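Working notes, structure below.
Every protein chain but one is kept in place in this view of the complex.
Chains here go by letter, A and B, matching the order in which they are written, and residues are numbered from 1 within each.
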Amino acid sequence: MNAEKSERALKHAALIVLVAAAIAFPKVFTNPAVTNYGVLAMIFVTVATAWNIFSGYSGYISLGHAVFYGSGAYALGIAARDWHVGGTTVFALLPLVAVVGAVIAVPVGLIALRVRRHTFIVITIAFFFIFQLMAFNFSFTGGSSGLNSPFLTWPASGYNTPFYYIALAFAIGAIAISWLVRRSRFGLQLRAIRDDEDRARGLGVRTMRVKLSAFILSGALTAMIGAVWFYYINQVAPQTGFDPLFDLTVVLMAFIGGYGSIAGPVLGALIIEPGTLWLNTQPQFSGGYLSEILLGGIFLLVVLFMPRGIIPTGGEWITRLRTRGRPAVVPAMAMDAASGAAASSGSGSATSGSESTTSVSSGGTR
Amino acid sequence: MTALLRTEGIKKAYGGVQALNGATLEVAEGTVAGLIGPNGSGKTTLFNVITGYERADEGQVYFGGKAITNAAPDKVFATGIGRTFQLTRIFARLTVLENMLVAAQTKDQPRNVLSWFGKDAWTHHHRHAMDLLKFVGIERHANVLAGSLSYGQRKLLELAYVLVADPQVILLDEPAGGVNPTLINHITDRIRELNSQGKTFLIVEHNMEFVMGLCANITVLESGASVASGPPDIIRTNKRVLDAYLGADLEEDSDDDQ
Partner (left out) sequence: MAHQIYQAVADGILEGGVYALMAVGLTLIFGVLDIINIAQGVLVILGAYLSYSLSVHLHIDLFLGLLITVPAMFLIGVVIYWAFIRRLRGTERTSMTLLVTYAVALIVEGVLYKIYGANDVELTASYVTSSVHLLGFYLSYIYIYGFILAIVLIAALYALLYRTRFGRSVRATMQDETAARLVGIDVNRVAALTFGIGVAVTATGGMFYGATSGGFNPNSGYDLISRLLAIIILGGLGSIGGALAASVFMLLLESLVTIWSPNWAIVVFYAALVLVLVIRPTGFLGRKAVRAQ
C-alpha cells in the first residue's frame, strides 16, 4: 500500500516539476528562435491532445481535423476583419471560434460517424478537401491569398512570450479535459466503443451520441487553437489552414507517443514538432521533399515495429529487460503458499482464494 | 407455467444457406432451459435473432407475451434479456472493473451532462460491480486489463457482466465451452444459485452432462428447426435427437456433423 502511495506522490511531484519547467521556459530561453519552437510545440500539444480525445479514445481515426484547425483560423480572421476587432480583444473572440468548431462538427459528425471505421477515415479526408476548396473559392475567405490577422501591438522582442503562455494554457487545459474525459463515464463508453462497438451498443451505450459528443469537443478545441495559431503567424491561406500534412503529422504524434493515452500525444507533439521545425531549417531539407520522405519513413518504422507507440513499446522493452531470466509463471505449490502473489510479468495472475475454484490453468482452448 | 420467452417459427437465411427453418421454443419463467443440437444447427443464430443481433426473415419472438422480434440489441437488453457470447466478447483494453461499469452505466441515464463526469454516481455502481465480481470469483483481477485474463476468467467475467443490468432472462452461449471441470462445477453452482433467486436461463451447450444435469427442459435444434422438446430423460432417449446427432444414414453422408 505504501508503495502505491509513494508512486502516486512521485507522479504528482513529477507533474509539478514539468509544469513549472514549462512555465519557466521562455524566461530561461529568451532567444525568439527558441521560444518560437515553444509556441508551436504547445500549439501542437493542444492539437494532438484534442485529436486524441476523439480519435484516440474512440478508435475512429480522423484524417480531417485540419477542417477544424483551418476553420478556427478563418473564423477568427473573418470575425476580426468584419467586426474591426484588433489588438488583444481578438482573444475575446475565441469562445465564438469554439462555437464555430462545434457547429461544424455536428453535420460532419452526423454524416461521418454513421459508417464503418475505414469509410470514416475516407470521409474525413473528403471533408478536408471540401473545406480546402471552399476556402479557395469563396470570396469572403479571401480566395487563394487568404486572410491576414489583425495587427498586434506587442513589442517585437517579446512577441512570442505571451503567445507561448496562451498556448501553454490551452495545452494544459486540453490535457486536463482529456484526463477528465478518460476517467468519466463518458470516457468509459468511448473506450468501450473502441474495443467492441457492437457489444457496447448491445449493452445500451448510445454510441452515436457518445461519438458525436467527443467529436464536437475535439473539434471545438482544435478550432480554438487553430485561431491562436493564425493570430501568431499572422496569416492563413487555404493550403496552410487546410494542409494535408497537418493531419498526418498529428496522427504520427499520437502514435509515436502512444495512441489513446493522455501523455502519448503530448510526448509525440513535443518530439515531432520541434523536430520538424529544426529539420526544415537545415539546408538539405529545404524545399520540403526530404522531410516528406523522412516523415513517411519514421511513420512506417513506428507503425510497423512499435504499433502501440514508442513510449509504451519502449516501456515494454525495458520491462522485458528487467525481468529477463525470471520465470513467468510461479509453480502451483508456491502459489498456495504465497496466496495472491502475482506473476512477475504482470499479466493476469492466478488466484488462490478460498471460495473461488478458478485455477491457474484455464484448461480450455484460448 | 407461463412462457417468459418464446419464439415461433423463426426462419433466417444467409445467401443460399437456410440457417433457421422454423425454430420454435418456449422458456418458462424461473426455469433453466437448454438448447442443444449438432454443429451448424442454428443455435447461435437463434440467439442472435432473439437478442437483435440478426434479423429474422420470418417468425416471432415474444418476451412476457410482447413481441420483440427484430428489435435492436440495446432495446432487447433494456427489456430484460441478457446474453453471453460463444467467443467471449469483452472490452480487452479496459480493466475488468471497467468492463463491468460499461454495462452498469446504462441503467440510470444521467440527469445532466455534468453527472457524466461526476464520481458520485460511480460509487453505487462500483460496489454493485465488485459484488458481482466476487460472486463469480474474479474480484482479485478487478484492476487488470481484461485482455490479459485467461480463457476461463473471461467466461466468468462475461457471466458477471451479463448480470449487471439484472436481467430477467439470461441467454448463455456455451458457458462450459473449453473450460476445465472444476470451473464447470463452479459455473453450474452460480447458475443454480441465480436460478433460485428467480432468474430464468436459456443455455446453449454441447456438453451433454452439463445440460442434462442442469436444465429442466431441453429443446433440440436440427438444421434450423426444432425437432424435440422436453425434460432431459425424454430427450436422452428420443430417436429423432439421436438421429440428428449421429446422422440419419451413416453411409450416405461421410462428412455429416463435422
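Throughout what follows, a residue touches a chain if its C-beta (ideal position, glycine included) is under 8 Å from a C-beta of that chain, and two chains touch if they have at least 3 such contacts.
Fair warning: this is a prediction, and the values are worked out from it, not measured in the lab.
One chain is not displayed; in the complete assembly it touches the shown chains A.
In the complete complex, the residue from A:127, A:215, A:232 or A:246 that touches the missing chain is A:127. Only one of A:33, A:106 or A:293 touches the chain withheld from this view, namely A:293.
Residues touching the missing chain, restricted to chain A, are 59, 61, 63, 111, 113-119, 121-123, 125-127, 129-130, 133-134, 136-137, 197-198, 201, 207, 244, 248, 251, 255, 287, 289-290, 292-293, 295-297, 299-300, 303-304, 307 (touch as defined at the top).
Everything that follows uses one rule, which is that only the chains that are shown with their structure count from here on.
The mean-CA centres of chain A and chain B are about 39 angstrom from one another, to the nearest whole unit. Within the complex, the chain A residues that touch chain B are 180-181, 184-186, 188-189, 191-192, 194-196, 198-205, 260, 340, 347-349, 351, 353, 355-359, 361-366. Looking at the complex, you find that chain B touches chain A at residues 51-53, 72-74, 77-78, 89-94, 98, 101-103, 105-106, 110, 116-118, 121-122, 137-138, 140-141, 144, 148-153, 156, 165, 177-183, 185-186.
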